[in-house]
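Below is one structure, written out as structure tokens; the observations come after it.
Excluded from the complex is one protein chain; the other protein chains are retained at their positions.
The block that comes next holds chain A.
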Amino acid sequence: MSSRCLTLGTIVVVALLVMSGCSRPIVKQPGPGGQGFVGTQTGGPFGEGDLQVVQANLKPIYFEYDSFTLNPEAQAAAQYNLEIIRRAPQFNIVAEGHCDERGTSEYNLALGDRRARAVVEYMSTLGIPPSKCSTVSYGSELPVDPGHNEDAWAKNRRVYLRVSR
């Protein structure tokens, strides 16, 4: 029971972050991105008004340093997201590619682009039509953790799936 309350609280916070992010979509991040989980993975389809719920349930997909290939953990996260996206065919997905702060801004743009593209390609092999997905690279410009250590870098090397109508 207490864990369900916590989960609901997380959803509210994430939803608020998403809403506050909408006013300045470029600079603000739409929250740390859904570790919370609503319903079961095999639940029914999401409704038209469930965009923020879907958003809150998607997990970031993390990458290793200098890499744009999906390791087993990244593939598992992508498959988890896939199940949710399948239940929300009315929404489109923007895969946002990010890098940690190390390295040059321009090469990190290319690396982030490649990471986002790798996620879209992986999901397309599992049945999500590429026409539903687009990509945008933010390089190392939008760290989710501003720290300068391995913990922060690991969190920042990610593809974040943003849901849109």
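Everything below uses one rule, namely that a residue touches a chain if its C-beta (ideal position, glycine included) is under 8 Å from a C-beta of that chain, and two chains touch if they have at least 3 such contacts; residues count from 1.
Methods note: contacts and distances are computed from a predicted model.
Asks: Consult the UniProt record of the chain that does not appear here and report its protein name from "Tol-Pal system beta propeller repeat protein TolB", "Acetolactate synthase small subunit", "Alkaline shock response membrane anchor protein AmaP" or "Sn-glycerol-3-phosphate ABC transporter ATP-binding protein UgpC".
Replies: The correct option from "Tol-Pal system beta propeller repeat protein TolB", "Acetolactate synthase small subunit", "Alkaline shock response membrane anchor protein AmaP" or "Sn-glycerol-3-phosphate ABC transporter ATP-binding protein UgpC" is "Tol-Pal system beta propeller repeat protein TolB", the UniProt name of the unshown chain.
Asks: Could you list which residues of chain A touch the chain missing from the display?
Replies: 24-27, 66, 102-107, 109-111, 113-114, 117, 134-139, 141-142
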